[in-house]
Every structure is written in structure tokens, then in C-alpha cells.
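All protein chains of the complex are present and in place, except for one that has been dropped.
In order of appearance the chains are A and B, and numbering begins at 1 in each one.
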Amino acid sequence: MQRYAMGIDFGSTTAKVVILDAEGEVAGSAISQKGAVSDEGVRVAQAEALQQAGITQADVARVVSTGYGRRMLDIADRTITEITCHARGAVALVPEARVVIDIGGQDSKVIAIDANGLVARFAMNDRCAAGTGKFLEVLARAVNIELEQMGGIALAATETVNITSMCATFAETEVISLLAEGVTKPVVLAAVHQSIANRTVGLVARVGKRDPVVMTGGVAQNVAAVHYLQKALDTQLIIPDGAQLAGALGAALFALDDLQLDDAERRKVQQGDDDLDDLAAPQSCAPACAAKQAKPIVFKPHATTTAQPTEATHGRA
Amino acid sequence: MSTVLESGAPLVKKANRLQSTKLNNKMVNAYWEDLFRAKEQGKLVCWTEGIQLNPILQAADIAWCHGEAAAALLAARKESAAPQAHMETLGYDRELCSYARTHIGCGVMNQASTVEAQTLLDVDARTLGSRIPEPDMIISAYPFCSTGQQWDNELYRTFGKKVPIYNISMDWVWGNKGSSAYMSGPEYREKVAFLKRQLEDCVRFIEGITGKRYDWDRLSEIMTYTKRAAELRLEAMKLCKARPSPASFFEWTNSIAPVNFLPGGPEIVHYFEQKKAEIEARIAQGIGTVPVEKYRLWWDGIMNWNKIGWLSDKFAGYDACMVAGRYTHMGFWQEPQVIDVRDPLDGMAQNYLTCPISISAPQVIDKIVEHCEFYEIDGLILHAARTCRAFSYPQHMIADAVGKRLGLPVAMFEGDMVDESFYKDEMVNSRVEAMLEAIDASRARRR
Partner (left out) sequence: MQIAGPLKSLAKGLPGASVCLGRPQPVGTSQMNPILETLRSVAEQPYQRAIEAKQRGQRVVGTLPMHCPAELIHAAGALPVLVQELPDPITSGGGVLPPFFCGFTRSFVDQVTEGKIAFLDAILFVDHCVQLLSAADVVRVARPETTIHFHQLIASVEQPWSLDNSVKTLRTFVEDLEELYGISISEDDLRRSIRLFNENRQLIRQLYDLRRSGAIDLSSTQMQAVIKSSMVMDKAEHTAMLRDLLPMLQTAGPAKVRKLPLYVSGHMCHAPRPEILALIEECGFSIVDDDLYHGYRYVSTDVDEAIGDPIVGLATAYLTKNRNAPCPTRIAPSVEMSEWLLQRVQASQARGLIVLLAKFCEPHYFQYPRIKQQFEQHNLSHLLVETEHEGVPLENLRTKVESFAEMIKRQG
């Protein structure tokens, strides 16, 4: 019987699921727009992914969860942080990736990948939401525009202003002032995206910028964010197909690794086992994981993905 | 309060700047151009910040870069972003003193051979920051502020620990005993004496590097000019008691250079003679530095160097004259009378130890109250420079004291010396306006 591996990325704003077959090919995937505030999002995403794969949950032999709500899922066999999973997923999608930028709903992270495809360093935003999807949400509200339209409108700007506030709340006040002074929406939105780019550049500096740079996470779908980030970093961003699924893909790959261990070894990598003596067994196929990428990752289209064209190269595997 | 004007073309009120300030700008430009060429001229260069050590260096014919001056210059010329960005790349937090970040950033940019510069940075040799010649010595003499002292030592590390550094400890006079008072008491005298001994030893350090005997006569000569310039400056400042005030805090800020880092000589004396004469002429004609002087204000806190001109016009627009401030009126050779030019070190040490961040908060508050009474101040602006804790720490207490003792309202807002991302226009506007309304209200009550 075929054994499948499932990765669940239970984020703050979206839930994502990827199912891999025993050969590491994508059998199904899904993105649901409800995040960690309830379990509905996970259930919907799980159902859709299983349906796409043409299997049932019983066929899934191993589940790894990641993301903000990773510890809330009974169904997970173990949890791994989104940093490790995004890195794994991004490298699976773009094997030569050296830096991964993931800007999600609540946090933004930059990960430096070493020559073996492993996490070398990472930096995350601290308590502040500036530079994250949340920032965009707050400001979309202030400008009275749908979040999905922000990017397109921002790109239409022909001049620039500066939003100096590092804080999302203060930025909101600044935005309102600018609009009151008669600055047009495109210009204001451009400034907002420029601001995010600036914050991200700071995080990139902390881990050290190296090309190629891959971008994952929800904000990768925002054309203006990508545009300004590329400008600020002076580099072409690679946004692979399925970028938003990178975390879930990484989790699924870890689940697949576990399936390849024998039962005893698998128990040792079970959640909560930090004992160094037990960990003498291979944690996962880490150093060899780059070699494991025999099959290219191809996602089937889903109804719930927002598939906007971006300026950057995409569709690479 | 009517800053809202009648219908018709809006009248933009601008500050009526003193002509003599142009002379200051000329001298400052000449100083920097000279400094940029120091190495070509075969001069040794010292990096220092905090107190005005320059007369001591000038007497040994050493060129100097004063850290705060460099940072302020870059901010005013909109070139502070580059060194600050380099520092951020290296991992220096933005909440760190922005003077230090900017100045050390210059050091980093200057060090084209450092590992940092080679691997991480894109140093543009044409930018202002990287034109400052690298130091042959570093002298640390920072009163009260430990960050300043650490800044100097960070520079030492930035230059690979290869540039000799001399660390002067500037004791803070806490006033443990009842016998302590401003500029008097055994604790004060002891600390002045200790500082003087260190200055003497510092001169020996300088001799060690120059290989020449120190020219004490030259120091006396330089201090003669410096003392005279300082006296004239204080006299000119006091004339601003006049209504309307002929000069503003912003102009005094623009002429700190002659008593901060410009060479001591006839030029600085001449500068303040001109300034004083221009002020006297304005008083005779009843000309003020702002078109309409409805409010007389005090600026407390360190200056925001990115925005002087802009702020100057902003307050002119509010019919407010910023008459004086802690930074200008309580610092920079503020007690010239104790300097004996024949043997100046003791007097210099006393001036160093009584600069506005080096006296205790009770003394700062007393002096501010005195000044506010003298200049007939209506309200205080408290600019809380976020990265300058040395200057902003007593501001709540200052606000409290002027409120209780003089009944004056205040407008407090956060900003910074050279990092404009900490400054929020909207907040400044609403708070200043609220204060001016409070002044109006209290005037109305008194009628």
C-alpha cells in the first residue's frame, strides 16, 4: 500500500497542506484562507489536498506540522518550526537558493542557507508587525483598498514619498496624514511597500546577503512588495511556483524522511525527545537532503491560491 | 492663536536670519576642507568627541575631527544615511547613540582595508563620511556619558587597535555632601584637580606622538582668543532679553562651531564681534528674528541637526521665537571667567566639568529656571532625542519644575540628533500647537 507524507503549515492567516507520495512527488496540496484562529482552515485545506491526491487520511502515514499553530494539531506526529520548514521547502523548489525571504501574515523571516542546503543563520522580526503582512493589512484599511489590489495600485505610482515610521500604528497615522494632504493612493501605497522593503533589507543584512535569493510566503504574491524589495536588495528575486506552500512542502519532506526510518529510529525523532544520546541516530537525512531532490516539485493548480503574475522569475523547480 | 490666515495668498513666515551666520558657514567649510587635506599637509590627525579638546591639539599643530561635529555635518548635508546604513549592516542597533553610529560609520567607511568593508559594504570614496582622514591618535574625554567613552573605544577597535588611544576619565560631580554647590565645594575641586592632572598627562601623550615639546605659550594664545570669543558670545546671547529677540536659538545652534571645533584665533573673536554688533543694531531698530513675536520659547534638549532650517521656519510660522536653549546657552565655554589664559588648564577643566550634561539634574533645573526668568520665556519645547539619554533623561523633571516654579506650559516630543526616522512631524505640530493654545489661555486668564 502506498504510504503518503503530509505537511501542514498552520499559519496565522492561512492554512496550507502538501501531500507527497513515497517517491516524493506532490500528490495534492491546498491553501485555505483561515488561519490559526480556528481549526476550520486546517480541515478545509486537508480535505481539499486529500481530494486532489485521491486518497483518504488513513493513507497518510506521517504528518509533520509547522507554522504559528503547529502545536495545536493532534494529528501531527511531530512539529518543526517554520524556519526549518521554509528553508527545506525553498531548497526543494530552488536547489541553489542561498537566502530565503519569507514574509507572512504575522512575521517575516530571512534564512541563510549553507552549501548543504541547511539553515546556516536566520533572523526574524521581533514583537513589531512592521514589515509583515499585518502591516499591509492595517494600511490597506487606512487607504480603504482591498488587500489584493494594493500591489497593483502601488506599482502605478510615478513619484515617491517616505514613510519614516518603523511602527505599524504610527505608519497608519502617517498614511492618513499623507492622504489628507492630497498625496494620491498609488504614491502612498508605494511608500508603504518601500517601507516593508527597507525593513526586510535590515533582516537580510543580519544574515548576510548572498544570491540567489528566493522569496516565499504570502507577501511574495504582492507585485509591489517584490518590486521594491528587488530594488532595495539590488537583486532578482526568485519566486517559485507554489512559493506560498514552501513551509508545508518542507514539513511534508520531513514527514517523508521519517517514513524512511525504521520504527525504532522513528520513535527517537518523535516530538519532545531532546535526549542527545537518542539523537545520535540521524535526525533526518539532513546533509544528504539536497541529493534527495530527484524529482522536480510540481504543484497542481488549486481554487484557493491567489495566482498573480509577478515580475520575478518563477516556475523554477 | 492665529496661524490660520485670512483667505488670499498664504503668507509664508520665515525666520529672519542674521547675516553674520554666513561667516560661520564660511569658516566651517574652510575648517572641513582643511581637515580633508590634513594628511596631504603632513599633519597628524586626532579623533575626539565630547568636550572641546581642540585648543590643546591646536597648540601641538594637530588637526582634529570632532565626532559630534562630523555627525552633525553629515546630517545637515543629508549624508548621514550612508554611514548609518553601514553600521546597521554590521549589526549596530538603531537605538544606539546616533552620533556614535554616524561617526563610527565614517570610521568604517574610511577603513577600506577592513574585513567589514571588503566583504559587506559598498564604500563610496566620494561621500563626505569617507573623506574624513583617519586618525593618528584618539583622545577620549567624554563627560557624564558612558556611551561617549565607549564610542571612542569602539573607534579604537574599528581601527584595528592600531591607533594609540588616551582615555581621560571625566568624573561626574554628584555632590555627596551639603558643602557641594555649583562650581564649589571640596568634591568639585578634587575632581577638577584630577581632570587637570589627566590633561597634563595627555599633553605628555601628545608629545610622545609628535616627538616635539609641547608649546604651552601657544595654548595660552589660543585660549586668549577662545576666552574672548566665549565672552562675546555670552554677552550677545544676553542681549536677546530684548523684545523682540534679535536672534534665536536656531542661530546660536548654527554658530556653535566657533566655540566647539573651529581653531582658536582672531577669526572666532571677529565672528562674535560681528554677531554682537548685528544684534545691537537690530535691537536699536526693534528688528526681531521672527516676523511676529507673540511667544518666547526655550528649546530644551540636544539639537535635531537634520532639520534646523525647517524648524526655524516652522516656529516663525507660529509667531514664536525660540529665544534660548540648554544646548547653546549652558555649554561651550560657558564659564570663560575662570580661565586664566597664562595657565589655562584649570579653567578649561572647570568648563569641561560644568557643561550641560556634566552638572547634576538639580543644578540643570535651577539654571534653566534662571534662564527662563531672565529671557521672559512663555513656554518650553522639550526635544527628547531618543538616542541621547544623557540629554533627555531630566526632561520630565525639567517640565515638572518649570511648571511648578514658573507656571510655564511645555510641549514634549521625541526626536533625535541625526537619525530622522525617530522624528514624527504630525506629533510635533499637534503638541506645539497645544502648548501655544495653553499660553494664550493663561494670558487670557490674566487679563
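Here, contacts are C-beta pairs under 8 Å (C-beta built on N, C-alpha and C of every residue); 3 or more make two chains touch, one makes a residue touch a chain.
Because the structure is a prediction, the values reported are computed rather than measured.
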Full-complex touch with the removed chain, picking from B:Thr127, B:Gln150 or B:Asn260, is B:Gln150
Out of B:Ile365, B:Ile381 or B:Val428, the sole contact with the unshown chain comes from B:Ile365
Contacting the left-out chain: of B:Gly42, B:Gly91, B:Gly211 or B:Gly407, that is B:Gly91
Note that subunit B touches the chain not displayed via residues 90-93, 95-97, 100, 115-116, 140, 144-147, 149-151, 153-154, 156-157, 161, 165, 167, 169, 171-172, 174, 176, 194, 360-362, 365, 384, 386-387, 389-390, 392-397, 400-401, 414
It is residues of subunit A that touch the chain not shown, namely 36, 39, 42-43, 46-47, 50, 56-58, 68-69, 71-75, 80-84, 106-107, 118-122, 124, 126-127, 208, 274-277, 279, 283-284, 286-287
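Just so it is clear, only the chains that are shown with their structure count from here on.
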As the complex stands, subunit A meets subunit B at residues 164-166, 170, 173-174, 177, 202, 205-206, 208
In the complex, subunit B touches subunit A at residues 88-89, 91, 120, 420-421, 423-424, 426
